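This report concerns only the one structure given below.
With one protein chain removed, the remaining protein chains of the complex are shown where they sit.
Presenting subunit A:
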Amino acid sequence: MPENSGRYQQHNRRNQKKECPVIDENNVVLKSFQSYGLELDAKHDRNERIVKLSRDITIESKRIIFLLHSIDIRKNNKEKVLQEAQTRLEKVISTNFKAVAEELCGHDPYQFRWAYSPGLQEFIEAYTFMEYIKNAEYDESCSGGSDAEMSDWTELQKKMTYSKKSEDNEEEFSFFIDPTEYILGVSDLTGELMRRCIISLGSGEIVFCLIAKMILQKIFTGYIGLNVHRCRELSRKIFTMRQSVLKAENVCYNVKVRGCEAAKWKDIFDNKPGDDIDEGF
């Protein structure tokens, strides 16, 4: 029967067809897909390496922030801790970020933005927090504390410029900091300032509470002045920032109303200043 033989042939042919491309090296489609595959793999590998580097930066930055929070007037360790934090931050710049910059050399930094952005933001948070402790917190017993301002993205970028020695000449390359990443990083700083404000209350450094509150308010003013569309991440952070500001303001309010001893014992974390405030009188 013609139908039968036809079907048999067809069946056979199709089977061969399926096997064929895997073996056939002359197949144009497969050849081009092989090169596409190589390109995709290279891109994924680079992405993966940057993610790893970024994760290391995140971990180290979180540790540095933790370290900075351990500064306590009662232990008189400001000088030492600050010194250590600073060296560790320098080390992150000179090794980890250098590695990321090397990976990105000759590539579009925005292409791998999602790979390195968590690390970068955490680092910016740690760095500016270190600067805050160093420059904004005056203390008679310790030296340090100056009128220096917080570094902005151009200054940080300058720190992340490296030189590469090739055979005949020295090449400069740098880690590119997108201003938006910087702004997002600084918005995380406000959370640390709020914690610092509360920790200072615990150790009785009322001046620091007031300083932290003031800086928080100033940063918050800057942020709500921004007119940014398209960045949902930022508006979410501004919302959180508002809560941090309220907490810090509440701490300072309690300090004023009850004096520092009483404030320590009261539940200062709740956001309801209207509740039993006159209890202390």
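Here, a contact is a pair of C-beta atoms (placed from the backbone, for glycine too) under 8 Å apart; a residue touches a chain by one contact, two chains touch by 3 or more; residues count from 1.
FYI, contacts and distances are computed from a predicted model.
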Q | Protein name (UniProt record) of the chain left out of view, among "NTF2 domain-containing protein", "Translin", "3-methyl-2-oxobutanoate dehydrogenase (2-methylpropanoyl-transferring)" or "DNA replication complex GINS protein PSF1" | A | "Translin"
Q: Quick one: say which of A:135, A:157 or A:203 touches the chain that got left out.
A: A:135
Q.
Considering the complete complex, identify which of A:72, A:102 or A:152 is in touch with the unshown chain.
A. A:152
Q. If the hidden chain were put back, which of A:57, A:124, A:215 or A:248 would touch it?
A. A:215
Q.
List every residue of subunit A that touches the chain not included in the displayed model.
A. 2-3, 6-7, 9-10, 13-14, 17-18, 21-22, 27-30, 32-34, 36-37, 39-41, 43-44, 106-111, 113, 131-132, 135-136, 147-150, 152, 179-180, 182-183, 211, 214-215, 218-219, 221-223, 225-230
